[in-house]
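The complex appears here without one of its protein chains, the remainder shown in place.
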Amino acid sequence: MTTVEANVSGPLTPEQQAEIDALRAESRATLRATVPELESILFEALPVLDHGFIRVVDYMGDDAAVVQAARVSYGRGTKRARDDQGLINYLMRNWHTSPFEMCEIKLHVKLPIFVARQWVRHRMANLNEYSARYSILDNEFYLPDREQLRAQSTENRQGRGDLIGDDEAARVLEVLREDALRAYAHYEELLNEGADGEPVDADRQGLARELARMNLSLNFYTQWYWKVDLHNLMHFLRLRADAHAQYEIRAYADVLAEQVLKRWVPMTASAFENYRLGAVQLSARGLEVVRRMLAGEQVAREGSGISPAEWRELMATFGRE
Amino acid sequence: MTTVEANVSGPLTPEQQAEIDALRAESRATLRATVPELESILFEALPVLDHGFIRVVDYMGDDAAVVQAARVSYGRGTKRARDDQGLINYLMRNWHTSPFEMCEIKLHVKLPIFVARQWVRHRMANLNEYSARYSILDNEFYLPDREQLRAQSTENRQGRGDLIGDDEAARVLEVLREDALRAYAHYEELLNEGADGEPVDADRQGLARELARMNLSLNFYTQWYWKVDLHNLMHFLRLRADAHAQYEIRAYADVLAEQVLKRWVPMTASAFENYRLGAVQLSARGLEVVRRMLAGEQVAREGSGISPAEWRELMATFGRE
Amino acid sequence: MTTVEANVSGPLTPEQQAEIDALRAESRATLRATVPELESILFEALPVLDHGFIRVVDYMGDDAAVVQAARVSYGRGTKRARDDQGLINYLMRNWHTSPFEMCEIKLHVKLPIFVARQWVRHRMANLNEYSARYSILDNEFYLPDREQLRAQSTENRQGRGDLIGDDEAARVLEVLREDALRAYAHYEELLNEGADGEPVDADRQGLARELARMNLSLNFYTQWYWKVDLHNLMHFLRLRADAHAQYEIRAYADVLAEQVLKRWVPMTASAFENYRLGAVQLSARGLEVVRRMLAGEQVAREGSGISPAEWRELMATFGRE
Partner (left out) sequence: MTTVEANVSGPLTPEQQAEIDALRAESRATLRATVPELESILFEALPVLDHGFIRVVDYMGDDAAVVQAARVSYGRGTKRARDDQGLINYLMRNWHTSPFEMCEIKLHVKLPIFVARQWVRHRMANLNEYSARYSILDNEFYLPDREQLRAQSTENRQGRGDLIGDDEAARVLEVLREDALRAYAHYEELLNEGADGEPVDADRQGLARELARMNLSLNFYTQWYWKVDLHNLMHFLRLRADAHAQYEIRAYADVLAEQVLKRWVPMTASAFENYRLGAVQLSARGLEVVRRMLAGEQVAREGSGISPAEWRELMATFGRE
């Protein structure tokens, strides 16, 4: 068991950082495609939230692999010159997703359990999680920043809205911190297992790990390896780097979008921003409205077949509040 | 082996139709949700192309099942009244796809092999195909309608363009028909197997079915059971009922969209039309252009960061050629 | 918020039971296959653990649908008579899995969060979970039976072994119960939301639901709809009704195997028991050993290429300790 002061460490211990340094010191020769920009951060821990991180631990393919799959090598009909960025834009715009599936990335992620529960809804990925049946979880839990302590949103049934007041915020943090510390202390008591694997209290047998863990709360950190192809990574980012996603998972999505995707596949990342992240979808009825407005007509919501909420969103999208 | 005149039958033999009639004659009691509109065509063969069909053979769930999944029964926070169509629209608009996965449909489909090859690219479905290792394929092959005999498109690297001339069309049909008839006759010769399972020519052993089939061409019909959830069915329809899909698979998608989806889940079908089939996606740069045009600006392609092809498409979408 | 005494209720409230009774009172006509044995428990809550349940809320297909898919209707080569149980045995024995994918079942499950975390590792299924971003979780948490309070297994790195003593057991239950009650009381305090949706304490705004939930521990109950095909259901059961699975998820698997699978598809359930649940796999080296033993040879582990642990397991399997 850890004897260090709980919940004050950075994401990595000195031993873990040394292990990473050792991995980064050893270069090998390969005939495969490499991405030097991504290799420059390989194995490094990119910090997320108070104790979490994302580490890229392996990858396969690059922008050129997407292009190659789209052209399917040796296909005569598509050999005409077309620049790679143009082809990637075309694929993204027309939802030709399979070429993006030819690239793969493997991450080591440390994240709060309630974030992990949202994350696994993305089923088209491979996962190996740290097992609390075999092993003892660390005393690390998530406490939100002051800036994130917000009330339930009034516009949006899910999600957070206004900042709560200082007194209430202080009380929230006190509750979260004390309950987590107590939960972990009790977890250790239930386990009754010292760092040497021997009982702390020789008169007790200790509870099985798979049972004791149930006393921990959802803000404790877990970790896993997560491997996903580029198409499914972008699908994850489209949903989780979105303003409607919960802040805590968005923090991970943002690091992936900004620090990983752009380094790994810059052309794909550029197309992704234009055709996915910054794009909007217009319903058939919304399109009809915009066409009429462009033709100079004054269009009213009444008779458009569009609900008030969707109308507000439509007008906001086109800067016509 | 069939001794009937090849390739002249409708999609079903009298025996098959009698089997369907028998299935439709027997009603049972259930506590499950039922959809009388869909039951009205259950087991019936909906014709597609010259010898193909789609038959709905089972289904599970309805529009209400989508709503129920979205509200997750007993969830207090979402009980406020909201009409079902409005909720389904909301789900579709915001890509909340999992409630649509709660409905399932099972089809029996007869289709040309080259269509089957496109169809299986949709992996999130269950499939049992008629096996030409065990069984002998029927002498039925697809011949396009005169209206479908078109040249390679000049605008679009894939797909067909102008109608070809009458003489050339006649020759095309002659080639396709003669080659298919010969291929089937040779298939029968290679198999050397009579309707009684005995050799036709007692001096030959006959070739294994799994080998003999390789002589058949890609326009021969196969058949399968295909089971898919409502979300993945709509994904299939969005890609295959699209103008860029090959006509032959679109013929199947159109029957599914018009004759099956609307009967089964009318509210979902309505939302699907508005938010998917008739919807357009606007890239970040495209959105910027439309916003500026709505603000009264004259916008030129130059400097917009949009390619000529995408610009033409954008202007056409908004009726601004 | 619930004001009822926490954690003492059965799995359903009287209102929920009334809702189920209403659902069961209304029968409809269908042309689809029905399974009267399964209809007899449709919608009913089958209790699991102290507050959990499994409810079958919809299904599609039966044993005959498996047979039909295997024969692929109208396939001439496979029409020879063969009894259905024999065909199902053949499919199961030879890992022909796709016909079993033609049946589908939809469940409503209430389960502790730590069980839910194991359950979702089965990705080939559809899921809609009660959202604690939208809604407020109930004050219900899992406390193990006395019989389940066991120490870490000494033979098996994961899993539980011997019963712990009475005093320690009493302390475990006290810790789990008090921590959970306190966590929920604090959850309510953080939310600051009355049954009417108004603040309890008018001076505080209350914390967003998506944040407050992080204070709950992993033994709190959640609920979801889970839809899965018969093949993947059996895969789940093979892994989770196994002696190596954690007791708490096994409790769900056992109810599914005994009370659901056998009612729904009795022939498939029988084949599943013989060819999966009760079956053993013999490695190439293990097979060699058994062959030699059957030939009357005395076989020693040394030289067999089999590890001591695997050898013990092999001997135990064949009753040769």
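The chains carry the letters A, B and C, assigned in the order they are written, with residues numbered from 1 in each.
We adopt the following convention: contacts are C-beta pairs under 8 Å (C-beta built on N, C-alpha and C of every residue); 3 or more make two chains touch, one makes a residue touch a chain.
Being a predicted model, the structure only gives us computed values, none of them experimental.
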Taking the entire complex into account, which one of C:Thr154, C:Gln281 or C:Gln298 touches the absent chain? C:Gln281
Residues of subunit B (touch criterion as defined above) contacting the omitted chain: 112-114, 116-117, 120-121, 123-124, 127, 131, 133-134, 142, 144, 148-153, 157-162, 164-165, 168, 172, 175-176, 179, 182-183, 186, 189-190, 193, 204-211, 213-219, 246
Extract the touching residues of subunit C with respect to the undisplayed chain. 77-78, 86, 89, 93-95, 98, 121, 157, 239, 244, 273-275, 277-287, 290-291, 293-295, 307, 310, 317-320
Where the missing chain touches subunit A, by residue: 16, 23-24, 26-34, 39, 42-43, 58-61, 65, 68-70, 72-78, 98-99, 101-102, 104, 106, 108, 126-131, 134-136, 209, 223-225, 227, 229
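The rule is simple: only the chains that are shown with their structure count from here on.
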Can you grab the rotation angle between subunit A and subunit B? Superpose on CA, round to the nearest 5°. 180
Suppose each chain is reduced to the average of its Cα coordinates; what separation in Å results between subunit A and subunit C? 28
Chain centre separation (subunit B, subunit C; CA means) in Å: 35
Subunit C residues touching 2+ other chains are 127, 131, 134, 209
